[in-house]
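Removed from the display is one protein chain of the complex; every other protein chain stays in position.
So, chain A:
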Amino acid sequence: MFHQFSATAESLSKASSLVLRIGTDAHLYDDPDDVSIGPLLESRFDSEKVDALKRLLALLAQGSDVSQFFPQVVKNVASQSLELKKLVYLYLLHYAEKRQNEALLSINCFQKDLSDTNPLVRAWALRTMAGIRLHAVAPLVLRAITKCARDPSAYVRKCAAYALPKLYDLHHDEDNSSFEELVDILLNDHSPGVVGAAAAAFKSVCPSSLFLIAKSFRRLCEILPDVEEWGQIVLIEILLRYIIARHGIVKESIMFSLSTMSTTPVADGFPTFSGTSGSCQTLVGTTCDVNMITLMCKSYIDGQIECFAQTGCSNSSDDKLDLSLTSSTNDDVVMLLRCTSPLLWSHNSAVVLAAAGVHWIMAPRENIERIIKPLLFILRSCQASKYVILCNLLVFAKAVPPFFSQYYEDFFVCSYDTYQIRALKLEILSIIATESSIPIILQEFQDYVKDPDRRFVADTVAAIGLCAQRLPMVASACLEGLLAITFYESSLSSSSQIDGEAGVLVQAIMSIKAIIKQNPDSYDRVIVQLACNLDRIKIPAARALVIWIIGEYSVIGQIIPKVVPSILNYLAWSFTSEEPDTKLQILNTAAKVLLCAQGADSLAFRKILSYFIELAKYDINYDNGRMHHEPGGKILNGKMHSSISSTKSSRIYLPGSLSQIVLHAASGYEPLPKPCSLLNTDLTAGVVNETNDSDISSGSSIEESGSVYDSDHSSISSDDGNESVNDSNDTESTALAVRNDVQDVREKTLVDVSNVNVCVDDSNENTKGNLSAFISTDLAELMPKLALESWLDEEPGVSSIQTSQQASSGRISINNLNCTVTPKLHSLLDPTTNNGLRVEYAFSYEISTISSMLVLVEIFFENCSSEPIKNIALKDGESSSSVESSDQVLGESESLLRTANVPPVLSTEEIASLDPGQRVKKLIEIRFPHHLLPLKLVVTCNGKKFSTKLWPDIGYFLKPLSMNTSAFIDHERQLPGMFEYSKRCTFKDHIEKIAPVKDDSSIHSDKIILLSQILTSKVLSNCNVSLVCADIPVSFNIDDASGLCLRFSGELLSNSKPCLISILVEGKFSEPFVLTVKINCEETVFGLNLLNRVAAFLQ
């Protein structure tokens, strides 16, 4: 009966789904090309055309290329049927860029539609016209937008605002002022919808023209609650940037608390907040993690170093202090805070987070707490938002744990959470735990330990360890719990190896280790307990850890020294059957014990050690065999230090940003502007002046930032590589094989110590354990790991290079091409912006003799004015003058912020005077903060300062490394896989350059040598490398240059690692070549960035 019913139900549902499909476009999606589409498009009936277009859309949805119908479709743009129009537009937008010429046919129709009486038609026409991306019609589009920006219909004006970024993206080389003008008009629109769209346009067209905001700031604030939600997100951000640039940081805010902190010596970074009242007076002082906040400010604000250097130095520089600071009573600040606070109730979580970000940065400390509840409430929306919010909350919680301490319940893990969410919650819990809440939190952790997801359990165990380290009062309870877990887990894993179980055990012992480390003397019993259970712990990584602990603390307390001999005896017995890592630790421990031993024992120990060393000599594993050569006791390697602070956690970006989630600066990410960088003169002038100009060029261009994206991306992956070394638990535990049962044979009592019976009763075990400091590393690694994987997965076109090299067999190798190298001159200072001093720079091919961190740059000063210019000097823009005055209180934070000791600019002496027309060359040595980031410089002349930016060229972070072809190939082989990256690009320069040669008696080899010369000089003009050889293929096809391969070699300035560049040419002379650029370099980040650079200048 049951079956019958289900069968009926099934047929019913089938039938009903059939019914539902009637009248839909289902058949079109299933068989889009069952009829010939061409004739349908030519039909006289709109309905047939609609049908044809729907079929095209279906094909498009399924990924087929249907651009061949473009001419027929484009004709229909003139149709009066709105449905047809809509479909045509959908199609046009998809293909117009591909079929530029045909797309031009539609422009007249758009022009006509723009004057239609129906606003919907006007809006659609504008949207499509701006969206089809034809360079030829850009001026027409601009005119159309200008017209529509004054349209009576708000919807059309809104579409005009949306069209601005499209046009800007297509064509923005020209003067930006027409765009700014339009943005200004739209921002001042009275309809909130238009203002929201204008904000979006502002952000992508002229994000640094904050003076546009100045005149309408208050109106924008007032209108903010009425702007539609998506516009609010953008507008909030713009207003925040404006306030910072205009008024600076609020004195009472968290951001500024740094200076008050650093003047009062802070004993410990961790909060000792009582947690009950949550009142804010108690927050001042020691309750915040000062380092964290310092770091946060540093990350949020562009050029903050200078600002804090000024503000930090007591009252003497009051005038300066007022410059970059404002108080919370500032009208504009009050206004912004007041208008954003109701948005904390928005039903759009992105709006809530944006508004919360403003309060976090601007609001007085005692008012910040109001953002906590709305943020926590978002945790109850969809899983995806939950994750993003937690990532942001983690940063907030790290900075000021007391804000969250009473809300610990919200971070309890539930079974609906994904692993990543659980991990974030655990980390937050371990940060916000206070003495009053820790019992409840530990109780909760106890439950987690039995969760089926063992990876999560391992994280929990790590979190227990963190809590114990933070709150010493629970340390012993945690230890007990961790021991219980350890013994329970080790009893389990003896019977079977379950997935992830080993991880839990290893993590438990690591947490124990971390707790012991804090106060070894009081935990000697714990160590003994561990030692006594050594024979039950079967997982090699865990054994290794325990053995390390024994060695490290072998002289502590009364009991351990007594136990140590028997343990060593036991280890001597088991040595041969141990895994390599464990053997290492046994050697290590034996050596340590021997070093500390006194009297009679030492003889015995010496014997045991020499026994180990003898065994190790014959070890298959080379490392162990070699290890015995090393002097006793110093074998310990860095791997066992678990408490390496995570570098990931120190990456902080603005709240709510994408960069904060992926933990690297996404392209287009901009920190907050420099406080008070928006001067009154800017506001009145209403014209972009010099300083703003440079910002624009640095920030908003999409093409440029595209490459930055790539580089940032890769920087993560390499960091990750470093860190995985530290992450010993995972790698070790998984890499090690199941141990054999040799040990079980000698199941005998090793050590007889009273009262070390640990009861392994799981039901009433008191899990108050601690397992280690690892959680933060684990969490932070999640994302970057992906990035690394993605790079590895990317299948660089390696194979293509190799195969095509084999294709042409005969080849001539040339390693001396005469070519001219012309280093590029970049402008540093334009004569028109100051009183006639032109400063240009070019990267030098010489190598600095002072430090490998330095890059040599030739600076050319030229006086273009008619009068002599005096006292010209070039200085580092960040450290100029103010730093010297900073007092010692700031010394600490200062050193935190500085990365290396070498000053950024090793400058030359100043030029006393420069006559009109005179040109002087100076060589300076520069340490760039990063090979992609610019260095801020200040040029002073005639007593005036001009700040500018010097952009590094990654090609000059290399020095030539000469080698022959075979050495090159050898090196190439040593750098396979992840050290090899390649990219394809097209090359057109030869077409005009080689054309004249063709007219003469063009011999094939000449042409190809000419090509090699062009390519070589391009590379050598942009990179400081040397040409190894040019492989010229011998082929019968005169026009074909496929197979030409150029090889260059260089080494990194900083660490002298070789870096190899190969360029492989494919294609014919008459057409653009396809170049495959390949780079082999051990420094992944550098290599990838260099790859992008090479591809860029070749293109």
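In this section, a residue touches a chain if its C-beta (ideal position, glycine included) is under 8 Å from a C-beta of that chain, and two chains touch if they have at least 3 such contacts; residues count from 1.
Methods note: contacts and distances are computed from a predicted model.
The complex includes a chain that is not drawn, and of the options "MHD domain-containing protein", "ER membrane protein complex subunit 3", "glutathione transferase" or "GEMI7 protein" the UniProt name matching it is "MHD domain-containing protein".
Residue A:Val388 is the one among A:Leu140, A:Val334, A:Val388 or A:Ile1014 that touches the chain missing from this view. When the omitted chain is restored, the residue from A:Glu42, A:Asp331, A:Glu409 or A:Glu1071 that touches it is A:Glu409. Per the touch definition above, the residue from A:Asp451, A:Asp830, A:Glu858 or A:Glu910 contacting the chain not shown is A:Asp451.
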